[in-house]
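Below: one structure, written as structure tokens.
A single protein chain has been omitted; all remaining protein chains appear in their positions.
The block that comes next holds subunit A.
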Amino acid sequence: MPSLKDIRNRIASVKSTQKITSAMKMVAASKLRRAQEQAEAGRPYAERMGRMLASLAANVAGGPGGPRLMTGTGSDQTHLLVVMTGDRGLCGGFNSSVVRETRRAIQRLQAEGKTVKLLTVGRKGRDLLRREFPSLIVASFEEVGKKKLSFADADRVTAKILELFNAGQFDVATIVYNKFKSAMTQIVTLQQVVPFAAPEVASDTGSEASAVYEFEPSEEAILADLLPRNLAIQVYSALLESAASFFGAQMTAMDNATRNAGEMIKKYTLVYNRTRQASITKELIEIISGAEAL
């Protein structure tokens, strides 16, 4: 039986934990809003980039001389998985679900006899995967966009991917990240970025899409410039989604923690009051029986 003082201390400590988790929840909520706004703001660029690529691809398509980022290297022996996780924990299943999906993908690819390489973004992913697949990690980034995610961060990651690609280190690249659905749900998504599958020309743009474009300089030259940019955009938007998911997951996790702490406090308060009453009753009985004995 714990003493009254023990229970009091316990309640105090749970209360302070609750204060921390509820503050973290609030911080995550405001960061989530900012991350969502940023993702929103980045959408027009990605959209227009997609449109431009589609019309370009329609012009270049079929030619064997297309850029390798689009046509691929002609083999799919070596896969590069770009794993995006957070730098920090306390966010529910956010990191572990990405890692679990990655592990599954690695096993599947290895079972097919493919070589797998990993590029991790975020400290947690690196830490978790390093234990299991220490030899597969070719590069890792940490604290990407710690203050505010900018395009330059995505550029850094992309530069590394391109460097590996140009050195012939891999044939197919896939990004594994959490796609933001709502603050409660994040969906782990695998998205292939190299070779890049050109989007179909949307039919609803009608006459505009079928317009014959002139190119300056040549189609090939523009495409060669545009494809690395597009890769950067893909990485950027995945990073944005991942950041929004992270804060969403953290917010939910902290909300649960706060609620649990509340429950615990209630439970301990009940025990505390009971114990207090019991000890008072005991004292009274002692006094009364002492008086009667006289």
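The rule is short, and it goes like this: a residue touches a chain if its C-beta (ideal position, glycine included) is under 8 Å from a C-beta of that chain, and two chains touch if they have at least 3 such contacts; residues count from 1.
Everything that follows uses one rule, which is that contacts and distances are computed from a predicted model.
Comparing "NADH dehydrogenase subunit L", "ATP synthase epsilon chain", "Branched-chain amino acid ABC transporter permease" or "Urea transport system ATP-binding protein" against the UniProt entry of the hidden chain yields the protein name "ATP synthase epsilon chain".
From the options A:30, A:77 or A:150, the residue with contact to the unseen chain in the full assembly is A:150.
Considering A:6, A:132 or A:225, the position touching the chain not shown turns out to be A:225 (whole complex).
Of the candidate positions A:12, A:26 or A:41, contact with the unshown chain belongs to A:41.
Contact between subunit A and the absent chain runs through residues 38, 41-42, 44-45, 48-49, 51-52, 55-56, 150-151, 154, 159, 162-163, 166, 208, 211-217, 221-222, 225-226, 229, 232-233, 236.
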